[in-house]
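One protein chain omitted, others in place.
Just so it is clear, A, B and C label the chains in written order, and each chain counts residues from 1 on its own.
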Amino acid sequence: MSVVEGKELRIVGFLCNWCSYGGADTAGVSRFKQPTDLRIIRVPCSGRVDPLFVVKALINGADGVLVSGCHPRDCHYSDGNYYARRRLEMLKRFLPFVGIDARRFHYTWVSASEGQRWQQTVTEFTTLIHELGPTPAFPQDQTVLKEVRA
Amino acid sequence: MRVGVFICHCGNNIAGTVDVARAAEETAKLPHVVYSTHYMYTCSEPGQDEIKQAIKRENLDRVVVAACSPRMHELTFRRTVEKAGLNRYFFEMANIREHISWIGENKELNTNKAIEAVRMAVEKVIRDKPLHSTAFKINKRVLVIGAGVAGMQSALDCADGGLDVVLVEKSPAIGGMMARLDKTFPTIDCSICILGPKMVDVAQHEHISLHAYSEIEEIKGYVGNYQVKVRKKTPYVDWTKCTGCGECMEKCPTKNAYDRFNFGVAPTRAINIPFPQAIPKKATIDAQYCRQIQKGKCGVCAKVCRANAINFELPDQFVTEEVGAIIVASGYGLIDQELLPEYGGGRYPDVITGIQYERLLNASGPTSGHIQRPSDGTEPKSIVFVSCAGSRDKSIGIPYCSNFCCMYIAKQAILTKDHIPDSQSYVFYMDIRATGKGYDEFTRRAQEDYGAKYIRGRVSRIYPKGKKMIVQGADTLLGAKVEVEADLVVLATAATAAPGAAALAEKLHISYDTHGFYVESHPKLRPVETNTAGVYLAGAAQGPKDIPASVGQGSAAAAKVLALFSRDMLESDPAIARVNQNACVGCLKCVKTCPFQAIKEQELRGGEVVASVIETICAGCGVCTSTCPCGAIQLQHFTDNQLLAEVNSLCLS
Amino acid sequence: MIEKEYAYYAGCSLEGTASSYDRSIRVILKALGATLRETEDWSCCGSTPAHAMDHVLAGALAARNLAIVERMETATLTTPCPSCLSAFKKAHAKVTQDKAFSDEVNQLLDLPYKGGVKAKSTLQVIYEDVGPDAVTSKVTTVLPDLKAACYYGCILSRPPKLAAFDDPENPVSMDRLLAACGVDVRDFVFKTECCGAAFGVPKKEMVLRLTHKVLTMVQDCGANCVVVACPLCQQNLDLRQAQVNRAMGSSFSIPILYFSQVLGLAFGFQPEELGLDKHIVSADALIRSRRPKGAEDAAPPVKEKARKSTAQGTAGKPGDAPGAEGTASAAKEA
Partner (left out) sequence: MNIEKLKEIVRTVLPSVDVVIGYKKGLDALHPVPCFVTSPDEIDALVLNPACTHNLAAYLPSLKKKTAVVVKGCESRTVVQLVQEGLIKRENVVVIGVPCQGVLSARKVLNAINHQPVVEAAFENDAVIVKTRKAETRLALNDVASDKCLTCQYPTPVLSDHLAGEQVESKVDEQAAYQDIRQFDAQSLEERRAYWLKEFDRCIRCYACRNACPMCVCRESCIAETRDPHWMSQKATLNEKMMFHMIHAIHLAGRCTECGECERACPMGIPVAKLKKKINMEMKELFGYEPGISIDDKPPMYTFKVEEEKIEEHKIR
């Protein structure tokens, strides 16, 4: 992990190729300035995003995870984002139960033409994550854990 | 593994805010990376040559290019590595332009981000598997949706090229908006005189089968093999018997039906043929107004029809057409006057829209070409045209220019003078947008030769005063408020997406913008393609445009289809789901969730049931992969291992 | 549904030139079953020249009142004056959407405003919370001679996003409420045309011209009175009619009524209870013919308390719509 200390936090984005990745491209083409924290992983469809990818990232140190797909009804694969919506909603409700702040995980819909919406999403989400600060570190060995127990 | 990394400057686009030399230096240290360099324009021919030579010279077996969006050049570079002897899927792109250099200003942060983007791409590329396309047969028939001038042009070009064309039109007659226009700018050609012969060609062409008064119900399949279910709406008239004599229309006792063809300029009958040159020239009953259908009493048309064609019980019918490509030319709509309350919102009969005025000017229109005020039938002497009535108006959600209004207003001002020589036209305008060939000269003629008074400024209010309409606005050149007493006001209402455009896009799986216009694949380089293979755009469905532009796009879309169909076989995208049958436990949850029914159950010899992907149907969305609990079904090129490697490269592991 | 209790902000006009508006609003809201709770220790709303000079100070003036209302714990604040309402809505929007602005404003206030007040004009309360049907059910009196032009002025429904009430170009709320009282409401096209009131002092000629235009259109549409919801509109159209007549050579004598006064009359209240005696152009002649609802035409008019009334004047202008009896109170003008 090599975030620039003190300036960036680790934010992972899963973007569907057809809408949101294109929306992020549109934002770039339009030179809409954004915070630099986000790292984008391209997936064909938001339906490809197994909620466990989000969990994996959050458990392993991501400070925020953003998933973005096509708007409902506009999925390039017709139904993928409908499945994503159910799975990700389940996840968002489950995370706080195990002590993970649900605000660190956001899922939304941005189309390829919505460069401005993308800029706004990234900016707002990054600002929020900075307000929340780094995700609490996971105790890696028993000594740290003993403190938790105490 | 021997990975080569190529970092592009893109002139100054990337190098301006990313330290490309440092990025190359740092990424050279990554595991598996044996070669890392940076180059001015990697996508240029010498840039691509550099990649090919490096593959040979450094014995590379995987390539990462850090440059623009993969949506831009992934295909280009895949071909490059393939030419150098690698499998085309042994390639990944890191998007350091759209997602990095263009959106961040801090060079240090950008450079670090670019290095991480390359690191992710390297993690992914070392897990790339060689993939090979398979070939499948194309059905060389084409579906054209919409029979306006763009759709007709597409249909005729395809048909002349020897393709079988299925043309589907929503209204009872073909011709679209152009069939309603009186004359066309800038030549003042009679619209129907130039369109009519094309309509006849469409009707008579041996390769074109026309479904008028029909809509798309459902579309299945993929490029080369679409199944399209067409709903043939019932006209309550058996069109195989109808001779188009018009007797029914004359005798129909319902005289107040809304005339969709004439945009309500005058009422029509419940059973009607939209206009004299209509193709097909068949009668249609508007069920909303038909006394027989609404109240069960009348049936006059059935009595007078000598062909015995009237059938009040006729249901909608469905046909399924199999095609290999689709051209969408579904046209545009116009805003409702209700959105313009400051101009009366449709409450004043003598404030009409441009297309309604077009019908008043037209010799085969309801007034036989005599310009009459809708309120009292008198001939107007003072006519005010209001451009941008809704267009370029953010407050009603239409920030865009409607493209053709400036020109048709000039045309209508000229025609008005021709019709009523002692008339005076006034045109309120924001800017005159006359960029086509001969267009600016045309708007000048309207002013200089025909005496139309152009007033630069917007209209703030229109209200009646006695028999006149008062048009109140600003003259921004004089810096004064002006009021014009008008007999008739014509609003150039904004063009919008066609009604139902979004629903059609959803059936086609193509995208549309916030205004409902369809989104092309690339605004400059792929203007008639969509992101869905085999679906093309033509005409105003993509954005407001005038006749020559629509016709041009119609031909362009046809050329795309002809090029696609010039081969007998298409190559499938091999980035599809694949089942590891040893790991599959046969729970078949993937079968339940596949949006394309592309997964079937297969019984192995031992009697065990496993999932199996139908390659030609799988579209590569990966819903199955994230459904499968044991990871037995993997979307190739986006496998769990690849995405996990990307996540792990970003987060602690 | 009408709420039992509203926080009420009358504002400066309603304490002075528009006391009749205040009086009639209180009377009809009581009749409609709502209690108005006075805003304690209220100050200027900030819509005065303050907002042209300093946005933060103007915002603070409004926010001060909102902060007081916030602690009253009523669901809704209502004010009859569109100008006050606009000031409140503007301040509320800026405080809730702009953190920096909110900090600046709250620093000026003893009691910070947290953004919890919903403000509505009293017209909106009656139109939306009560509704035309409930209004009809309260009507006891018909006003056969009234031909009304509803004049909304410039800020009641604008800017649309802020006002969030009625159509910005063609508002209909007052038309519908009056129609619900059985009043003949004319199709008036200058509902939101500027009357110029704000420029009364610096550019009087312009105001006279604009006011003349509005009043001419009132006459042209066959109305014999103007019904308003804004104290400034009322004051401008009523007070300045004589000036307009002098400057433009016209002879208008058009009563300018508050919608609350018309509703009050229809509910059976006496003109004095509604402050109708406070207006310059008298409406006496128009309302004399009022009678209990349901009574035959032959029934005697509602008994009116003896009041010195100038005799019927001459018709406002030749060519008026029939029945539009002019009621010039020439005495007062003089």
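Simple rule for what comes next: contacts are C-beta pairs under 8 Å (C-beta built on N, C-alpha and C of every residue); 3 or more make two chains touch, one makes a residue touch a chain.
Quick caveat, the model's predicted, so the values are computed rather than measured.
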item	value
Neighbouring displayed chains - absent chain, whole complex	A, B
Full-complex contact with the absent chain, from B:Thr593, B:Ser612, B:Gln636 or B:Ser649	B:Thr593
Those residues of subunit B which, in the complete complex, touch the missing chain	580, 583-585, 587-589, 592-593, 627, 629-632, 634, 639-641, 644, 652-653
Touching residues on subunit A - with respect to the absent chain	51-52, 55-56, 59-60, 72-73, 79, 82-83, 85-87, 89-94, 96-101, 103, 106-109, 121, 124-125, 128, 136, 138-140, 142, 145, 148-149
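Here, only the chains that are shown with their structure count from here on.
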item	value
Averaged-CA centre spacing for the pair subunit B and subunit A, given as whole angstrom	31
CA centroid of subunit A to CA centroid of subunit C, Å	53
Residues of subunit B engaged with two or more neighbouring chains	none
List of subunit C residues in touch with subunit B within their complex	160, 167-170, 189-190, 193, 217, 220
Subunit C partner contacts - residues on subunit B that touch it in the complex	341-342, 345, 395, 461, 463-466
Subunit B-facing residues of subunit A, complex	1-2, 4, 7-8, 10, 12, 17-19, 21-22, 24-25, 27-29, 31-36, 39-45, 47-51, 53, 56-57, 60-62, 70, 73-80, 83, 87, 111-114, 119
